[in-house]
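Inspection log for the structure reproduced underneath, given as structure tokens.
The complex appears here without one of its protein chains, the remainder shown in place.
Note that the chains take the letters A, B and C in the order they are written out, and that residue 1 is the start of every chain.
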Amino acid sequence: MKALLAEFIGTLFLVATVVGSGIMAVQLTDDVGLQLLINSLATGGILIAMIVALQSISADFNPAVTLVAVALKRTPARAAIGLIAAQIAGGIAGTVLANLMFNLDAITWSDHERSGGGLWLGEAVATFGLVLVIFALLQAGRDAAVAYGVAAYIVAAYWFTSSTSFANPAVAVARMFTDTFAGIDPASVAMFVLMQLVGAALALLTIRILWEKP
Amino acid sequence: MKALLAEFIGTLFLVATVVGSGIMAVQLTDDVGLQLLINSLATGGILIAMIVALQSISADFNPAVTLVAVALKRTPARAAIGLIAAQIAGGIAGTVLANLMFNLDAITWSDHERSGGGLWLGEAVATFGLVLVIFALLQAGRDAAVAYGVAAYIVAAYWFTSSTSFANPAVAVARMFTDTFAGIDPASVAMFVLMQLVGAALALLTIRILWEKP
Amino acid sequence: MKALLAEFIGTLFLVATVVGSGIMAVQLTDDVGLQLLINSLATGGILIAMIVALQSISADFNPAVTLVAVALKRTPARAAIGLIAAQIAGGIAGTVLANLMFNLDAITWSDHERSGGGLWLGEAVATFGLVLVIFALLQAGRDAAVAYGVAAYIVAAYWFTSSTSFANPAVAVARMFTDTFAGIDPASVAMFVLMQLVGAALALLTIRILWEKP
Partner (left out) sequence: MKALLAEFIGTLFLVATVVGSGIMAVQLTDDVGLQLLINSLATGGILIAMIVALQSISADFNPAVTLVAVALKRTPARAAIGLIAAQIAGGIAGTVLANLMFNLDAITWSDHERSGGGLWLGEAVATFGLVLVIFALLQAGRDAAVAYGVAAYIVAAYWFTSSTSFANPAVAVARMFTDTFAGIDPASVAMFVLMQLVGAALALLTIRILWEKP
């Protein structure tokens, strides 16, 4: 139960930051580059804060990460459904909270289409790298560095992937519910999630090659 | 006595940075997004510096944090009034110092009205997250990570909350005394402080659920 | 074999970030200063992520670093050729990946001429500092700080050197293959690599003076 609450709160703050910082940035500057820089730095900040805070309980905040943890026998399979449900619920709650803090309707559907080969490749690459960073650190016993490694990775991935690196099925779902800077057209979500799972699977394979005994 | 001096100095530098970096940013650029980015990064920087420096003595710099520390029996109740008084005095001194460094009158009343449901919700959310991050780390025995967790959180919270995340009663009071970028109309302060205390109380409840034994 | 894969992946992500974040930045803002700020912060982020992730296996990502490691007897000489080949292959793969993610041709030759005394001096200085930071930390037994020291150094070196601090022969070679923000005219590469090796050799000399026993 504590793990579910931790996953709910952490994913809530993660998505509230992705969405909320996008709204604020658009209100304050017309430079789209600066908007995305703000969006990326704010996301990096909340990732450090929520991972260090909740890591002693549970801090995946990402169904792709939870699934790989199950495959590596770090999380019991029967716990995964609850954790993933908490992540999705927390993510949607984060979008609603961000909308409400900025006096918008609690839910509005995004019509921001995000699709095409370049973006799909981007999501696979983004999730591959994210999963690799997390489990490489855990395999090496450097748990305390996960927060900084993940945050630094995501700040970079916002920029080096054409998709701005959603890299998280729960976040992709949650970002449907806001017609603002960070939103995504519901019709674009399925391919994003699929490519994220492809990237995560490739990362799992890489982790097994690099860290498992022969 | 050492704790009072540490709280005074730390809160002084915190508020001097919030106010001073706002003044400097407005002098150097017209892009409001860039102004707030500078303001948020400077605040994150001073939080890291002052928390790591003064943590071995006392480094709350925030009455909401001190009150939660009392509720969790980490700080004796009889010490709280002194610490909070030192924080408020330090905060006001920080505003005065920033005004003087930029050749402004020592005190000018802000007329920057900050009110409305979205902002009040923002302050509650902002303080909830801040208190959660601090005490989650202390409960887990990761004191050395508090500075980085708090700074990263505040950089994010400047952007994902509509209120730019004051999240601190002493800072809210101190920011009345400067009619510059970071100022707040005195009439707006009471609701900010009230919502901060609501957020802190909810965080206390969450911490008890997540970390206290059944 | 694991070391080769780690060097390939790490250098791939490093170059994909250098190239990809440059493409994205140019798409989103016209301010060249902001473009390079984004480019430098994204590069710093991926350096933290990839070094912390892969350091337990192999994380040079840079032939100049590998050569100095051989000279200091930290890496066996017979391993160096493989590592350097993996770095160059990974770097080129990173450029190709970035181009593809942004729907560009897999390879386009850059015509961005980068030459002249100031830039060559810049590359020597940049590589001197990079190699010094890495091996100073290793000599002092502070391996865990390498990721942060290197990333912080490179963010600075993007700006204080006139060449924007390539400081890495594999990256210099890889950046020939993209006619975008981060590209370099193939005719400019040889002098960049030469000056990088000069800087690395001077750093090796300095490390011997500072850390070796008399």
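To be clear about the criterion, contacts are C-beta pairs under 8 Å (C-beta built on N, C-alpha and C of every residue); 3 or more make two chains touch, one makes a residue touch a chain.
Here the structure is a predicted model, which is why all the values come from computation and not from measurement.
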item	value
In the full complex, displayed partners of the excluded chain	B, C
Of C:Ile81, C:Ala190 or C:Leu210, the residue in touch with the unshown chain	C:Leu210
Sole contact to the chain not displayed, among B:Met24, B:Leu83 or B:Leu137	B:Met24
Contacting the left-out chain in the complete assembly, out of C:Leu37, C:Ile57 or C:Leu204	C:Leu37
Chain B residues touching the omitted chain (full complex)	2, 5-6, 9, 13, 16-17, 19-21, 24-25, 28-29, 31, 34-35, 37-38, 41-50, 52-57, 97-98, 100-103, 144, 148, 151
Contacts of chain C with the absent chain, listed as residue ranges	31-37, 41, 44, 116-119, 121-122, 125, 129, 132-133, 136-137, 139-140, 142, 145, 148-150, 152-156, 158-163, 206, 209-210
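Simple rule for what comes next: only the chains that are shown with their structure count from here on.
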item	value
By mean Cα position, the chain sitting nearest the middle	A
Between chain A and its twin chain C, rotation from the CA superposition, multiple of 5 degrees	90
Rounded Å distance, chain A centre to chain C centre (Cα mean)	28
Distance from chain C to chain B - Cα centre to Cα centre, in angstrom	39
In chain A, residues with contacts to at least two other chains	31, 34-35, 37, 41, 44, 148
